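Here the complex is missing one protein chain, while the rest keep their positions.
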Amino acid sequence: MEMYIEKAKVLVEALPYIKEFYGKTVVIKYGGSAMVDEMIKETVIQDIILMKLVGINPVIVHGGGPDINKILKQMDKKSEFVNGLRVTDQETMEIVEMVLAGKVNKSIVSHIQNQGINAVGISGKDGATLQAEKKLVNGMDVGFVGEVVNVNTELISTLIQKDFIPVIAPIGIDKEGNSYNINADYAAVAVAGALKAQKLVFLTDVEGVLKDVSDSSSIISRLSIKDVDEYIKNGIISGGMIPKVECCVEGVKKGVKTVHILDGRVEHCLLLEIFTQKGVGTMIEE
Amino acid sequence: MEMYIEKAKVLVEALPYIKEFYGKTVVIKYGGSAMVDEMIKETVIQDIILMKLVGINPVIVHGGGPDINKILKQMDKKSEFVNGLRVTDQETMEIVEMVLAGKVNKSIVSHIQNQGINAVGISGKDGATLQAEKKLVNGMDVGFVGEVVNVNTELISTLIQKDFIPVIAPIGIDKEGNSYNINADYAAVAVAGALKAQKLVFLTDVEGVLKDVSDSSSIISRLSIKDVDEYIKNGIISGGMIPKVECCVEGVKKGVKTVHILDGRVEHCLLLEIFTQKGVGTMIEE
Amino acid sequence: MEMYIEKAKVLVEALPYIKEFYGKTVVIKYGGSAMVDEMIKETVIQDIILMKLVGINPVIVHGGGPDINKILKQMDKKSEFVNGLRVTDQETMEIVEMVLAGKVNKSIVSHIQNQGINAVGISGKDGATLQAEKKLVNGMDVGFVGEVVNVNTELISTLIQKDFIPVIAPIGIDKEGNSYNINADYAAVAVAGALKAQKLVFLTDVEGVLKDVSDSSSIISRLSIKDVDEYIKNGIISGGMIPKVECCVEGVKKGVKTVHILDGRVEHCLLLEIFTQKGVGTMIEE
Amino acid sequence: MEMYIEKAKVLVEALPYIKEFYGKTVVIKYGGSAMVDEMIKETVIQDIILMKLVGINPVIVHGGGPDINKILKQMDKKSEFVNGLRVTDQETMEIVEMVLAGKVNKSIVSHIQNQGINAVGISGKDGATLQAEKKLVNGMDVGFVGEVVNVNTELISTLIQKDFIPVIAPIGIDKEGNSYNINADYAAVAVAGALKAQKLVFLTDVEGVLKDVSDSSSIISRLSIKDVDEYIKNGIISGGMIPKVECCVEGVKKGVKTVHILDGRVEHCLLLEIFTQKGVGTMIEE
Amino acid sequence: MEMYIEKAKVLVEALPYIKEFYGKTVVIKYGGSAMVDEMIKETVIQDIILMKLVGINPVIVHGGGPDINKILKQMDKKSEFVNGLRVTDQETMEIVEMVLAGKVNKSIVSHIQNQGINAVGISGKDGATLQAEKKLVNGMDVGFVGEVVNVNTELISTLIQKDFIPVIAPIGIDKEGNSYNINADYAAVAVAGALKAQKLVFLTDVEGVLKDVSDSSSIISRLSIKDVDEYIKNGIISGGMIPKVECCVEGVKKGVKTVHILDGRVEHCLLLEIFTQKGVGTMIEE
Partner (left out) sequence: MEMYIEKAKVLVEALPYIKEFYGKTVVIKYGGSAMVDEMIKETVIQDIILMKLVGINPVIVHGGGPDINKILKQMDKKSEFVNGLRVTDQETMEIVEMVLAGKVNKSIVSHIQNQGINAVGISGKDGATLQAEKKLVNGMDVGFVGEVVNVNTELISTLIQKDFIPVIAPIGIDKEGNSYNINADYAAVAVAGALKAQKLVFLTDVEGVLKDVSDSSSIISRLSIKDVDEYIKNGIISGGMIPKVECCVEGVKKGVKTVHILDGRVEHCLLLEIFTQKGVGTMIEE
């Protein structure tokens, strides 16, 4: 009985957080290990369902790199390169879309439906949700790589309102109906900004922003967008962390309250972030 | 970190229960020790708020014996007795109403509001919610003691719909506008039946229905209403437990899915009952 | 037959007034003789019900001095005094709340329900309607005497919309859930201001503002808030009338169209004010 | 002051009637003297507006005999006769429609709008409200004389819901779009029946049904539809009163609660009927 | 089969126009030959019904000159003249109203209902839709000739929303309830402006604005309101075309997107204008 009372107390500890985020929208960029490790995957889905049930509106934007590469390879599709950059030609784009919208996306939907909660998987083409344009990479045309120029939130909002969890594959559509491959991080920022989300959470394979990369205890818990430039200049934020942090800054600028870099390798990292006083990862805010 | 992950797991364990009771109405008869002991009181309120936040609609019906007696005594109000029964004369009734609707009721509202959740305290007179008639006790007219003849759920439903937690003092009103003192257990049954509640929970000062009154481990976890007569006949259910169990049976007959006799002296007994597999107390069902 | 036709003509005379106030909110501060004299009480209730039925939304804020004093005395509660001011200690506050919210409030509800119209009695604690803070009286802390710092109109508006007449006891609540005794006049002003009421009516025991206090025919029918200072300076408004008139001025400043000091000792004074060309009492406006 | 208090009392006397008819629909067949005498006309309009303002939904169906005859004469339109029956040929029908829908109907609308209340004049053709077929008179085809075969209440209900008073000219339309002259009494019965009206009131030029036609004090206040045959057989109901009473009976059979034959020559007869205990005219009920 | 495929292609050609005008309001001033010639009349009604069915909201404002003159003559009503201007005295006004609201208006309603689509004929008096004042003509009081000072769109909007096609007779009402004859062109402009219509279409008896009046091929397809003064000065727009074009300019100024002068003598001219690339008549825009 004692054990159960302890459990009840844990539930009660979550109360203030549940109150705080009730009715708010949380966009989750789902990718990396959290999408590969079956056990972590299960806990991520559980976390998202719990969020939904206690009144939060989760919206999932996913990537899908490993699956794309696997299928491209299986289909013996060779990549062209221009000045060292891989080109997304028409055929590659079709495969990318097929994998993201038909395989990765529907797999997430299955996992959620499996728990008895309704999810709807869409790509950014459905309802012209992610309106895109070709994006030059380092000034180069590398094919059907796009950036979001407008988010039409009508479909997402309809799904949220009717209590479906939206699961979004980062495929954009232009005015001619062409498909574009969108970087999933950017897609998540665009969606979170358009929805004026309370939180945007990146599930990554790092602990967060570290002061000393070799010391995981040196994590920076909160980061103001004003400090980011400074940190980049003095090299604290460096390498692959730079575009990730810049994504976070853009999210805040577009109206997201807080953006989080979480360690997706930690079980229940979403719940830890949202429902406990244990800050995990790095939070970027105004 | 491990500790926090354990906590997250506890939250996740509650998932199937949250899903099961989402959007359902749970009527809580609040009385006894759970209303006297300050610490227990606090946990009861926390439990109710958690229920509200995860999408359950709690409705509270409260008693108030100790406060009534205290104030009657303070006001030097002597009771009349007829054939050994205490008579609720006009003056007593006014005091009873004043204490229940003005003191006990508002105190519960304070505790809930104090947590940032909206509660509204009403008596059964407001919106003619508890329509009552005089009730003879053992064939005797003992004054303004009434029984509920109809529940007008309009006000309660409005409050639920607008996300206020209704807190109901068991005062009835008749067609001439007279006030009646209603037994809080019966009031709770009437309200739960009229709302077709999922659960009706009695917070009591006993462990539940015991097979052997001297052995608290002999608790009967589930009781079908068909078995109750049998149990009364062979003396397993006896004494003060008889009217309590009969109340439960009436609740089930009026359309409440399950009625529970919980031990209000156990911390978080409401959460234990609703969100864990640990059955506490006795559940009466069809 | 002639008599009946005359009666019909009276109804028709009310037409322009009914049209003017259709769908408007009228806050009635109910107190004084109008609450004590049984006959007058009956006519006040009738007037309020008629207002409701012809499409006006009445909201009642009541006082309760005589009952409070009576019960305090009955309970043998002695008052402390600090610098000559009566102190509302915790115990007194509990009694005040009990009497206002449990006795006076519910008695008004009974009278209205008795006419077949739905009323709901609330205190300012319900739904955190009257959010209060401690108020110093002449710079002195005299206990749980409060002033309204915010009115949360959500509950009142819900009740109005669902056609319940709200009856409000002037008890405030602070962020810690403490109860405060609020002056009923001020509570009425706060409520009327927050609702942007069309009218705020004080039922008092005087004819209105008189130019010559000894001559009841010297009543001032209309008073602009600009003139009030002048009238106070030159002594036309004096004594106990000053705070009452200042209340009225504050009501107008908070957005109430017109504030009225009516003679609650006159039968049907509410109807006379609202439905006939016979101005009764004094009207304060911008 | 006394006088005003008396007036307030008259308003209060109307309370139970206002409560009884709140939200109910009352269909008024407007014709005869009440439509000709300017003074009576004014009081009828006032009565209807008062009904509207206290929450009743009045619906007006009007006749227009005198105007039709006047215009026919002015236009020098000679009537054909077949076996002694006047024939409504195409040209006559056009004039009848023009006068009813363009003159009488709009004149009533003007009078109501003039009081600041919104009215909308329609004919039975608008929104295919009165769907009609040719009616043989004594087995004879007398042209565009029709009977209602169906009432499409959609337009009337829309107008009521949006707080417009519907004013209906008794013109029917058949499936080919032809116009038909409908007897206004029958049109009123059809409309009241389709709306399941609370009351259907005929404003006539008689006191009601009299036991002795020469003695206006012999009025029959209430008449059950079961008694009507008897009364016709024994000659108490005779002559022109027979079709009128049969109309009333049909109304009751179609679901109207009570049907009234009122003396439209009496000022405010509508208010007298609805808001006072003075029964005027004859009421026919189940 | 080929023929049917061609027909399907014609439907498909209309697609972009249907999309463009979906949900938009189009006000049609219906008058001239299009209202006299039975065959054209039929096609105008068909065009309006098609517009309705593909999601456009047509609103009809009609004139009625020929019918008015015919009835005035039939009724032997002589016109007074003051300084050469015909005076609309009370009696004439009544006839005008009767003809417009009771004959012309209801005839259009019949034609539409006949196609199974719901129409509601109103005059500007219904719901106080066209609020008018007396208008002096060349400084002269010529009786009940009015101009619109305000359009109350409540009734029209209600009808549109409930899928009735509004058909409006150009009769205005002033604050005293007097009727006024309103020029139908001006009434149409007032209605279209108040509704912020997408299009206002005048069905006229001319091809449109011609550069050379004697050459119907010299039609001006588009005219900016800035060019109108110039065209009037240099005589290209002259005579009766001047007030018509000025009406159009006023429409644009009041917020109508485009105003059209169409040749109502051409079959299906409405459809040609709206659903094909064949511009017919002259379009006036900002």
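To keep things simple, chains are lettered A, B, C, D and E as they appear, and every chain counts its residues starting from 1.
Throughout what follows, contacts are C-beta pairs under 8 Å (C-beta built on N, C-alpha and C of every residue); 3 or more make two chains touch, one makes a residue touch a chain.
Just so it is clear, the model here is predicted, and its values are computed rather than measured.
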| item | value |
| --- | --- |
| Among shown chains, those touching the left-out chain | A, E |
| Selected from A:T25, A:T88 or A:S123 as touching the chain missing from the view | A:S123 |
| Candidates A:M75, A:L136 or A:I242 - the one touching the absent chain | A:M75 |
| Touch with the omitted chain, as defined above, among A:V44, A:V109, A:A132 or A:V259 | A:V109 |
| Absent-chain contact - pick from A:I48, A:V61, A:L100 or A:I284 | A:L100 |
| Subunit E residues touching the omitted chain (full complex) | 1, 4-5, 7-15, 18-19, 22, 43, 46-47, 49-50, 53-55, 115-117, 266-268, 271-272, 275-276, 278 |
| Sites on subunit A contacted by the missing partner chain, in the whole complex | 71, 74-76, 94, 97-103, 105-106, 109-111, 113-114, 118-123, 125-128, 154-155, 158-159, 162, 164, 171, 173, 176-179 |
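The rule is simple: only the chains that are shown with their structure count from here on.
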| item | value |
| --- | --- |
| Contact-pair overlap exceeding half with A-B, pair selected from B-C, D-E or C-D | C-D |
| Centroid distance [mean C-alpha coordinates] between subunit E and subunit C, Å | 56 |
| Centroid distance [mean C-alpha coordinates] between subunit D and subunit C, Å | 46 |
| Chain centre separation in whole Å, for subunit E relative to subunit B (CA means) | 69 |
| For subunit C, residues that touch 2 or more chains besides their own | none |
| Touch-based graph of the chains, sorted into line, ring, star, complete or other | line |
